[in-house]
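And then chain A:
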Amino acid sequence: MSFLELRSVERRYGRVAALGGIDLDVKTGSRTAIVGPSGCGKTTLLRLVAGFDVPDAGTILMDGKVIANASGTVPAHRREIGVVAQDGALFPHLTIAENIGFGIDRNAPGREKMISDLAYTVGLDGHILLRRPHQLSGGQQQRVALARAMARKPKMMLLDEPFSALDTGLRASMRKAVAEVLENAGITTILVTHDQAEALSFADQVAVMREGRFAQVGTPRELYLKPKNRMVAESLGDAIVLSATIADGWAECSLGRLSVDTTERRDIARILLRPEQISLRSASSTDVAAAKPGAIFAEVSDAEFAGAISTVAVKLLNNPDSPELAAIGNTPLILKKPSVESPAVGEIVQVAVSGKAHILE
Partner candidate 1 sequence: MRLLTTACAGALALAVMCTVASAQDAEGIVVYNAQHESLTKEWINGFTKETGIKVTLRQGGDTEFGNQIIAEGAYSPADVFLTENSPAMALVDSFGLFAPLDADTLSQVPEQYRPANGHWIGIAARSTVFVYNKSKLSADTLPKSMLDLADASWKGRWAASPTGADFQAIVGALLELKGEQVTADWLKAMKENFRAYRGNGTVMKAVNAGEIDGGIIYHYYYFGDRSKTGENSANVDLHYFKNQDPGAFVSISGGGVLASSKHQKEAQALIKWITGHAGQEILKTGTSFEYAVGNGADSNPALVPLKDLQSPKVDPTNLNSTKVTDLMTKAGLL
Partner candidate 2 sequence: MLVGAAFRMTQTIAQERDLVTAEDFLKIPRGHGWVSRWMTIAAFAITFLTILPLPFIAWIGWQTGWETSISLIFRPRVGELLVNTVMLLVLAVPLCTVLALALAWLTEFSDLPFRRVWAWLCVAPLAVPAFVQSYAWISLFPGLNGLWAGVIISVIAYFPFLYLPIAATLRRLDPALEDAAASLGLTPWRIFFRVILPQLRLALCGGALLVGLHLLAEYGLYVFIRFDTFTTAIVDQYQSSFNGPAATMLAGVLVVCCLVLLSIEAGVRGNARYSRVGSGAARQIEPVRLGKLTPLCLALLIATALFSLGIPLLTIGRWLMAGGADIWRFDEIGYAFYQTLVLAILGGLLTTLAAIPMAWLSIRAPGGAQRALEGLNYLGGALPGVVIALAVVTITVRTAHMFYQTMATILLAYTLMFLPRALVSLRASIAQAPVELEHAAASLGRRPANALWATTIRLAAPGAAAGMALASLGIMNELTATQMLAPNGTRTLAMGFWALSGELDYAAAAPYALVMILISLPLIWLLHDQSQRMAGR
């Protein structure tokens, strides 16, 4: 059942439409990620849900009850929605304990214990409770912000790019920790981020946002493997998009005849391959000469070593006859390969594709 529902929600600032008719359903206890570049409206959406702002049109329902529409709004302090902001938004004039306890009634019995329990839950050492926010590292600050938001036992948690200010290593571990904490507490969560890996790994449901609208909403797997269009595909990871003709579950393209995930027939279509679907095998020029029909060879035109993974650019050698395909074949494919097996520049490789290609709109 949907815990949060957004129906045709609009928000404009002057002539700029920050949100242009948004629909979204968030299931109870689930985690939804909204991903998009900065300025796409995702933070506005979060602010509407939190109650910091009101929609110009449309309705927001929580637990089946209207919490905001054009005529009225439940103010933020009565929504029981927790928020963790990008920089934590800790109160600089209060200690960590006071920050965490900010939302707990001053006279609530066992307040001290609640605060230390919360600190423990988010993985904070008890000894930092008397410090001030500026004495904490970025990761610690985010944990405090989370603990502070959880102190109210919110029905829902909104995370506004909470990990973006952290180091790469810390980011992944914090993400996992936060997901666990929220999972254990059973709190419905919305995460706003511009980091696709974060969105895909964190959420049960991902919404890709562009210019105030959702381009596509679905499970991470669905969105990654079967995006509606090139934009969605590219916003969730590296994409290789090729022109192809489709017939009987097969696509004809510069990489030969590939299996596709549909049976429809189309003369001209665009198909999506993820780079990890393409494998390279060492070959030689004699192999090229003796190639069987359908075998695809390429020459490595550029290789960039970057530690564990290297980026390799390969140019197809045996172009099929069609001139359009020839044009596409000339632009190199950019692939990421483990450095231990990545080919050197000038090397000839045979190209193979595993899995199915996905047809884009």
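In the analysis below, a residue touches a chain if its C-beta (ideal position, glycine included) is under 8 Å from a C-beta of that chain, and two chains touch if they have at least 3 such contacts; residues count from 1.
How these were chosen: all candidates are chains of the complex that A comes from, given by their letters.
The structure presented is a predicted model; accordingly, all values stated were derived computationally and were not measured.
Engineer: Of 1 or 2, which one touches chain A within the complex?
Structural biologist: Of all the numbered candidates, the touching one is 2.
Engineer: Would you tell me which residues of chain A are touching candidate 2 in their complex?
Structural biologist: For chain A paired with candidate 2, touching residues are 13, 18, 44, 47, 50-54, 73, 75-83, 85, 87, 89, 91-93, 102-103, 145, 148-149, 151-152.
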